[in-house]
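Okay, so here's the structure we're looking at.
Up next is subunit A:
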Amino acid sequence: MCVVPAIVLVFGMLRIYSRPPLALTESDTGTDFLLIAGYVTLSLPYMYRAVDTGLRAMDVRTLTEAAQSLGAGWPTILLRVIIPNLRVALLSGAFLTFTTVIGEFTFATFLARPAFGPYMGLLGQTRAYEPAALAIISLILTWASVGLIQVVGRGAPRQGQLAGAR
Partner candidate 1 sequence: MTEANLAHGGRTTLTVNRGRRFSWVWLGVAPFFLFAIAFLILPSAYLVVGSVQDADQNFTLQNFGDVFQPVIVNSYWLSIQISVVTAVAGGVLGFFLAYAAVLGGLPKFVRTGLMTFSGVASNFAGVPLAFAFIATLGRTGFVTALLRTLFGLEIYDAGFNLYSFLGLSLTYMYFQFPLMVLIIAPALDGLKRDWREASENLGATSWEYWRYIALPILLPSLLGTMILLFGNAFGAYATAFALTGGTFNLATILIGRQIRGEVLQNPGLGYAVALGMVIIMGLSIFVYSWLQRRTERWLR
Partner candidate 2 sequence: MAFLDLNDVRKSFMQATAVEMFNLKVERGEFVSFLGPSGCGKTTTLRMIAGFETPTSGQIMIDNTDITFKPPNQRPVGMVFQSYALFPNMKVADNIGFGLKIAKKSKDEIASRVEEMLALIHMREFAHRYPYQLSGGQQQRVALARALAVQPQVLLLDEPLSALDAKIRVQLRQEIRAIQRKLGITTIYVTHDQEEALSLSDRIVVMSAGRIEQIGTPFEIYNFPQTPFVASFVGTLNALEAEVRDASTGRIAVDGQEIMMAQPLSGAVTGQKITVALRPESISLNGDASGANHLQGQVEAITFLGSIVRIQVRLERHLFFFDSFNNPHLSLPQIGQMVTVRFPHEACLWLSAPQSEPAGD
C-alpha cells in the first residue's frame, strides 16, 4: 500500500504534467506515458516487497562470492545467478501488477484514456446487463493471475498477494 492514494497521485501528476514545461497530457503518447508511469509507481511497494522476500530467501553475498570465485563477472552473476533465483518473486510481482492494472479505473479515467477500466465505468452508466459480464471477465482474469502466482511460486517462500485498494 502506498502512502499516496491513487486519486491524490493522479491529482498531483495532472497539475504538474498538464502545463508547460512538461505538458505531457497534450498528446496521446505523452498521456499514455504518464499512465504507465503512474502504474509503475503504484506497483513499486508490492514489487519491492516481492523482490525483498526473494532476496531474503537466498544468500546473495555467498552466491555472489561463490560465482566470483568461479570466475564470473558481474553481468554473468546478475543474469545467471541472481535473477534466475528471483524468478518466482519477479513473476509474482508482475502477475500482481497485471491484475491491478488491467481494470484500473482512477488513473485511466482522470487521464482520459480509453482503457478497460473507464470502458467498464462508461458501460455501467449506460447499460444494464453488460457490466455483469465484464465483472465476470475481470474476475476470471484475477483468478488466472492469482492461480499463476501460485503455480510459479510452488515450493518457494510465500509471496505477498496484496496490491491495495482501488
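On how the list was made: all candidates are chains of the complex that A comes from, given by their letters.
By our rule, contacts are C-beta pairs under 8 Å (C-beta built on N, C-alpha and C of every residue); 3 or more make two chains touch, one makes a residue touch a chain; residues count from 1.
Just so it is clear, the model here is predicted, and its values are computed rather than measured.
Peer 1: Number, please: which of 1 or 2 touches subunit A in the complex?
Peer 2: Looking at which candidate touches subunit A, I get 1.
Peer 1: In the complex of these two chains, what residues of subunit A are touching candidate 1?
Peer 2: Within the complex, subunit A contacts candidate 1 at residues 1-16, 37-38, 40-41, 44-45, 48-49, 52, 96, 99-100, 103-106, 110, 117, 120-121, 124-125, 128, 131-132, 134-135, 138-139, 142-143, 145-147, 149-150, 158, 160-166.
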